[in-house]
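Take a look at the structure set out below.
In this view, the complex is presented without one of its protein chains, the others remaining in place.
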Amino acid sequence: MADNMAYQQHLSREKVFRDPVHNYIHVPDQLILDLINTKEFQRLRRIKQLGTALFTFHGAEHSRFGHSLGVYEIARQICENFARNYPTKTPGDGGWDNSERLVVLCAALLHDIGHGAYSHTFEHIFHTDHEALTVKILTSPETEVNQVLRQVSDEFPQQVASVITHDYPNPQVVQIISSQIDADRMDYLLRDSYLTGTEYGKFDLTRILRVMRPYQDGISFAMDGMHAVEDYVLSRFQMYLQVYFHPVSRAMEVILEHLLQRAKYLYEHQQLDAAFVPYLLVPFLENDFTLNDYLNLDDGVLTTYFIQWQSASDPILSDLAQRFLNRRPFKSAQVTPATVHLLPELKRLVAAVGYDADYYTAINNSFDLPYDAYDPHAANPKTQIEISQPDGSLIELSTLSDVVAAISGKMTGDERFFFPKEMLAETTDNLFASTYQEFQHHILNDALID
Amino acid sequence: MADNMAYQQHLSREKVFRDPVHNYIHVPDQLILDLINTKEFQRLRRIKQLGTALFTFHGAEHSRFGHSLGVYEIARQICENFARNYPTKTPGDGGWDNSERLVVLCAALLHDIGHGAYSHTFEHIFHTDHEALTVKILTSPETEVNQVLRQVSDEFPQQVASVITHDYPNPQVVQIISSQIDADRMDYLLRDSYLTGTEYGKFDLTRILRVMRPYQDGISFAMDGMHAVEDYVLSRFQMYLQVYFHPVSRAMEVILEHLLQRAKYLYEHQQLDAAFVPYLLVPFLENDFTLNDYLNLDDGVLTTYFIQWQSASDPILSDLAQRFLNRRPFKSAQVTPATVHLLPELKRLVAAVGYDADYYTAINNSFDLPYDAYDPHAANPKTQIEISQPDGSLIELSTLSDVVAAISGKMTGDERFFFPKEMLAETTDNLFASTYQEFQHHILNDALID
Amino acid sequence: MADNMAYQQHLSREKVFRDPVHNYIHVPDQLILDLINTKEFQRLRRIKQLGTALFTFHGAEHSRFGHSLGVYEIARQICENFARNYPTKTPGDGGWDNSERLVVLCAALLHDIGHGAYSHTFEHIFHTDHEALTVKILTSPETEVNQVLRQVSDEFPQQVASVITHDYPNPQVVQIISSQIDADRMDYLLRDSYLTGTEYGKFDLTRILRVMRPYQDGISFAMDGMHAVEDYVLSRFQMYLQVYFHPVSRAMEVILEHLLQRAKYLYEHQQLDAAFVPYLLVPFLENDFTLNDYLNLDDGVLTTYFIQWQSASDPILSDLAQRFLNRRPFKSAQVTPATVHLLPELKRLVAAVGYDADYYTAINNSFDLPYDAYDPHAANPKTQIEISQPDGSLIELSTLSDVVAAISGKMTGDERFFFPKEMLAETTDNLFASTYQEFQHHILNDALID
Partner (left out) sequence: MADNMAYQQHLSREKVFRDPVHNYIHVPDQLILDLINTKEFQRLRRIKQLGTALFTFHGAEHSRFGHSLGVYEIARQICENFARNYPTKTPGDGGWDNSERLVVLCAALLHDIGHGAYSHTFEHIFHTDHEALTVKILTSPETEVNQVLRQVSDEFPQQVASVITHDYPNPQVVQIISSQIDADRMDYLLRDSYLTGTEYGKFDLTRILRVMRPYQDGISFAMDGMHAVEDYVLSRFQMYLQVYFHPVSRAMEVILEHLLQRAKYLYEHQQLDAAFVPYLLVPFLENDFTLNDYLNLDDGVLTTYFIQWQSASDPILSDLAQRFLNRRPFKSAQVTPATVHLLPELKRLVAAVGYDADYYTAINNSFDLPYDAYDPHAANPKTQIEISQPDGSLIELSTLSDVVAAISGKMTGDERFFFPKEMLAETTDNLFASTYQEFQHHILNDALID
């Protein structure tokens, strides 16, 4: 809760942002407008929301900027509903304390502020951590975001950060921002669905917002909205299988990862031509970067270096840069425990026709737990979705829904082996014909076979 | 018309691209698929369709890649309709000759292939010409696009180019790609409308495609679709006024232009610190660039240099780079012939508080002719929209539609004076208080006043 | 304004109605819920919104019930916006007095309560008046609607009625319900567009509601929403031309009118077989009906009699009933002042092949004034649309918009001559061949010609 109320003034006239998903994003608070105008928040325009997914769904070119506004807008609507319909009357009655509103809105708006270019892959190579960086951007006095937040109170930046790290004391506040059905997920499903042009991510947001209500230990959903919640869980399940885990997007991610890996290797071994040293990446190659170094990176910076690397003398660096820029994805096939033993042999065959198997093959698994009931013994126990009955009692979602029960607690996704498309070439009059044929014998119906 | 039919094979199974605007883009031809896979076409993913419009409408982050696919898809549907319903039977009967199909599809797909990063502004500073570059990309043997096109015939690249330059002999072909109601405009109105989240650009594409028909001298529209065509003309009129000419987007374009201007000036006067020389821009600063140099540029390359320039020692370069990256648009006011005489005085006031008026003020006019009937005396006479009557006679659109007549032949848009937002500051205890006040006296209701 | 506040309680939990156009209709007031549950309001489910339009646009089967809810919802949103952003502070300051809210909501919900089956046609034949009947339903103690309204105060029913008859003192209240851009028109354009599946009626409702604001003498619209208002005016213009005035719907209306006319004639001349006397219509045939008689009529009652009349002995009654039920529209052609002189001859030709020209031909004109600035000399002067400038001054819409100026003050529509489709038959070996040919010589390009 914000201590100092001085900054919590409303704008004389509400400001709006036109949004293709929510129609309008409503901003009645000066604080929120000031946060949007910080350079750290504006940077999100240069970080794509879905990374390499645009190579499969060409419409998915949207940035984290619009998504962040969308999460804020959903959180704003939740607070408005709670304040109108479920205000707390006595402490601990499970109602909503509207002095939490600003901390919710700031956490919603800024939850992704630490994300960088192609975060997942970049973190893997350079050992950065977007969550730690989010906290740093909120709490370092040097950032514009921090300067704006401090105008509420000295503790406010840390309070907002603690919502994002799940340490904030009020579980209602935390669950609006982060739970199995939160403002973040609801926005990205709708937005990614809108931009990719797929139908899978659509669900009835209005109805879910209507049936959402606070209780002592968090957020619950009224029984008459149970099927809208069920539909949301299924939408998320399908978006993972159909969009987020698409083999072609993952193939492009593999290429990106190997490309950065190669650049790092060459830099560390002093084999990167001087003209191709990536100025803005050097602090990360040196493993000695400031927050400002991090904030200077974006998708365009990386692709600028890739454009330069196309002409590098190292053939692997040059080839992978071209494959990434010109969209030449690897092909892939599913791997199961029964076929995983084939991998060394397959890599050997790829190497046999002249590819460096370290850079030209990969194993990638993409799994998600679409929904899970609370399990205290789990590595990362999840807040379960609670459905409230007319008499006030709560029942966990998968108890009520056969279809949610069917996917509850089950990891969903697959593990795939990636390799150059050239391995599937028709081979009649080719030097490597027999190697290609041997390779191709191990693949049927999109999977490895013995 | 394509001479050699060898390459004109259909794919064994039609390929589709999921598209948020057209649902699916259908690709039954190997030729089209090969063109999409060229590096020159893939580069379009890195060039934004609407440049600085995203600073006003945050959803407008889409690239020219999706738009190019969309124009292709509309052209494909037009050809399919013409081939089924209006095939030519005897030469010169005004029917559709379906051997023109491939040249139409290629011209539709590739009409924007020569566009570069922030084309409008870039061309202004560096004297490039995206139409000439389009022709070059189509006809230079070094490009992948040319190599694919040549598989149809040696003349085919030049034929496709001539459609884009309006020199192709068959006016039906030219008008599908370029006229006052063509596949290009129809796609961008729908797409920009979808991405910005505005309603203005929507019109009834299906109906327009249904009533479109070839005749001797081009394309006409059946009378019972007249109102759908009218609605399209109005949609375009409104998108220009509401989206394309938005003062904030133009303010950001002004900043971009002045930023590039400043970099060019510093480079030419050897005042650009060595660390900040933009490697990939040098050929343009030297005015000596190859086609490959041009194809290496994209939006991300420019913003990468802007990120670096933020730390440059030149205060103007550094400040403008920050204004662009962090979205600090200039403010503006309408200028009319009656108030244009105020400009020197206003520039003087901007300079008086310490801004270099050459870089911190600008005049920008944005005008468009939303529709015009054919006028042989015009500098650039337009193909008018013809409505065909049940008995086959043609009537020009504005003759039939009062609302189209109202905007026909009238330039629409405005001229604006841009200046730093700081000039509108409240000024009670400021050194420059009287200067600011004097400046502010000249502005009322979004316009200059005496 | 409601005197007695006793009844103005909010429901403990807001009630909602799922609506395809507005997503949800929100009902927080017990009063509104009680009005919806009256039998007079439920009757609106049995009265189609667009009468015979469904014979052209088969989707247009919706009733006045959903439309009435939609008008209420738009009015509710307007009041909510006004109360939040423009509350009155001192009497006469042009702000919004929220004690007007209930009278607005009731007038919005009930504005069509007096409409009957195929109102336009029915009124023409039986001299009923749906506006007078609306007032009667509101103010007669026998109705459930009146009983609910009286719980607010004894004067409340009359106050609501006076809004509908434009006699209520507060012009803001009247203009929300009835002006050139009111809740009624905004709902029907969107709803009719949604149900017919046409695009013409779509406009940006959210934006219009955002820029709407009260002033001393009514409602105005902020300048930055001017184009949304312009788009609304054009949408209405196009819906009239494309949907409401469609020749086939009007042809079916002509048949309906002649069918009722024939039944009335037969009844008055005691030629209607006893078995076919329409029980529920008798009070109207006798021109002596009660309010209850009127409320007993609906679309289904009329078609039930038409079904019976198909077997009547009078050939005209039976034939017209079949034409209406089985959708056998008359054909038509435009009439202009230059061709109106042809009508006697055309009727003669229709009669010559055996049709009773009184029942088998008709002149029907459908004209609308899509927009007009206020003209004190007009028969029925209209409240013009005012656009408010940043400094508060008001400018009439057509002064600012070329496209609105183009249609302002101009009657739009046409006059058509209707006749049996059989007159267009191919005639080679027919008894009446030469008559048909003579008739057909007078029609070209959908119009009469000399």
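By written order: A, B and C. Residues from 1 in each chain.
To be clear about the criterion, a residue touches a chain if its C-beta (ideal position, glycine included) is under 8 Å from a C-beta of that chain, and two chains touch if they have at least 3 such contacts.
These figures come from a predicted structure and were not determined experimentally.
Student: Write down which of C:15, C:46 or C:264 is the residue touching the left-out chain.
Tutor: Residue touching the chain left out of view: C:46.
Student: Looking at the full complex, which residue from A:75, A:234, A:346 or A:448 touches the chain that isn't shown here?
Tutor: Only one listed residue reaches the unshown chain, and that is A:234.
Student: From the list C:325, C:425 or C:449, which touches the chain that is not on show?
Tutor: Hidden-chain contact among the options goes to C:325.
Student: Just one of C:81, C:261, C:303 or C:334 touches the chain that is missing; which is it?
Tutor: C:303
Student: Applying the definition given at the start, please give the residues of chain A touching the unseen chain.
Tutor: So the residues of chain A touching the unseen chain are 198-200, 202-204, 223, 227, 230-231, 234, 237-238, 241-242, 389-391, 402-403, 405-407, 410, 444-446.
Student: In the complete complex, the non-displayed chain touches which residues of chain C?
Tutor: 17-21, 23, 37-39, 42-43, 45-46, 54, 57-59, 61-63, 65-66, 69, 194-198, 275, 279-280, 296, 298-304, 307-308, 322, 325-327
Student: May I ask you to list the residues on chain B that touch the chain which is not drawn?
Tutor: So the residues of chain B touching the missing chain come out as 13-14, 16, 23-24, 85, 206, 210.
Here is the rule we use: only the chains that are shown with their structure count from here on.
Student: Through how few touching steps can chain B be joined to chain C?
Tutor: Each step joins two touching chains, and the minimum needed here is 1.
Student: Considering only C-beta pairs in contact, identify the chain pair with the most of them.
Tutor: Of all chain pairs, the one joined by the most C-beta contacts is A-B.
Student: Quick one: which chain's Cα centre is the longest way from chain C's?
Tutor: Farthest by centroid: A.
Student: Which integer distance in Å separates the CA centroid of chain B from that of chain C?
Tutor: Chain centroid spacing, chain B to chain C, equals 43 Å.
Student: Could you tell me the distance, in whole angstrom, between the mean C-alpha positions of chain A and chain C?
Tutor: 51
Student: Scan chain B for residues touching two or more other chains and write them down.
Tutor: Those would be 198.
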